[in-house]
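Single-structure report; data block below.
Rather than the whole complex, this shows some of its chains in their spots.
A and B label the chains in the order they appear, each numbered from 1.
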Amino acid sequence: MSLSSLLVPAILFFALGMFACLIKSDLKFPPDMHKMIVIYLLIGIGLHGGKALAGSDMGSALPAVWAALAFGCGLPIVAYIILRALGKIDPLNAAAISAHYGSVSAGTYMTAVAFLGGIGVTYEAYPVIMLAIMESPAIMIGLVLAGYSRKILGGATKADKGMYKHLIIEAFTNGSILLLFGSMAIGWVVSDPSYKKIEPFFELIFMGALCIFLCDMGMEAGKRLSEFKTVGVFLVCFGIAMPLIGAVCGLFVGHFLLGYSIGGITLVTVLAASCSYIAVPPAMRLAIPEANPSFYLTLSLGVTFPFNVVVGIPMYYAAAQYLHETYYPW
Amino acid sequence: MVLRPDILVTMKRIEIVIDEKSLDDMLRLLRDADVRGYTVIKKAGGLGSTGERNPDDYVLEEHNAVMVLACEEDQAEKVIMTLQPKLKDFGGMCLISDCQWVIGPAASL
């Protein structure tokens, strides 16, 4: 893997966005533009994934589903323990932060797809299912951790049952998850000639639109990064260490348990290492109003996301490559 | 004020700020109190007991709605009596002040 393979346009645009933020440029993308591109990209991933799944063996998808659930439930607990034991972070903030790490970042996933595409590496159809599944369980675990934390603190449970129900329903009717699942289903059922008609919009121009999205995310990450002082050194370190822990789990699961190709392992690793900034933050804001949003937002958007995009993805790919060549299990 | 009193009616001005998500519930309450006029401005931000609400935040986009309604004193009382028990649930703020409504030309009344 040469240096030039790191010069993926999408990642360079991310860097451009961060640079714009760094030099305090007045560059600003309209907020609605961001929402539109997210909608477009989610549908695009969904359709593409659905089409790929339609052509693959669905029995083999089950292990991916289990892996997704395991990540979604396991990683937040690991994160919670680390935050509590090593960082002495107060229980409610720890719970809120943890939930984010069980979930995924579609932006990181798409950057990884762009990265793999740039160096011509193929991958399995299943990771996209994991992407769609992983957003919700982490929210549930976040609620459980919050309840546990409140018990520790001994205070009255501020969050009533109605809210929990509301949050659980929301976790499954969440717009982006619905869009992802819905377009996966559509990609699955439509005939090839029908798909061909919409392919130019959803596939041909996808990578370009992703560049604009990542440029915007770069600015957003830069803004958050500039607040890193408020979160302290420990949390910043955690924001880099936690994706690495997730990555190790992802590499292990992707290679030994799922037995994917290098591309597939990379994507599974990226899913495990990434951290939500779409569905989980609003849920945690509602479920744990006592937690400080600037903690989990700075970590998720300002530390872990840029780390994964700029450093993580190539690293995970290299690790997947090494693993695949060294411990070839068959 | 030197303004001719025949074009001014003394009224109450009620100004409410709440989470945009609760706006529909609030409007339903207002309609129950027979309110026949109000103005709503959405996408407001603010700071209150539940922290900051920033409509421009990328991830945690939260909006307040600002509502202004002018009504006669007894109507205002009715509105306040309807709203007051729910105010804790809605959060936000509810202010009352005095104002004068300028009425249009008598001819077309």
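By definition in this document, a residue touches a chain if its C-beta (ideal position, glycine included) is under 8 Å from a C-beta of that chain, and two chains touch if they have at least 3 such contacts.
In this text the structure is predicted, and so the values were computed from the model without any measurement.
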(message) Assuming the shown chains are one of each kind, how would you write the subunit formula for the complete complex in this file?
(response) A x3, B x3
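FYI, only the chains that are shown with their structure count from here on.
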(message) Taking the mean of the CA coordinates per chain, how far is chain A from chain B in Å?
(response) 41
(message) Give the list of chain B residues in touch with chain A in this complex.
(response) 50-51, 56, 58-60
(message) Per the contact definition, I'd like the list of chain A residues that touch chain B in the complex.
(response) 31, 34, 220, 277-278, 281-282, 285, 289, 293, 297, 301
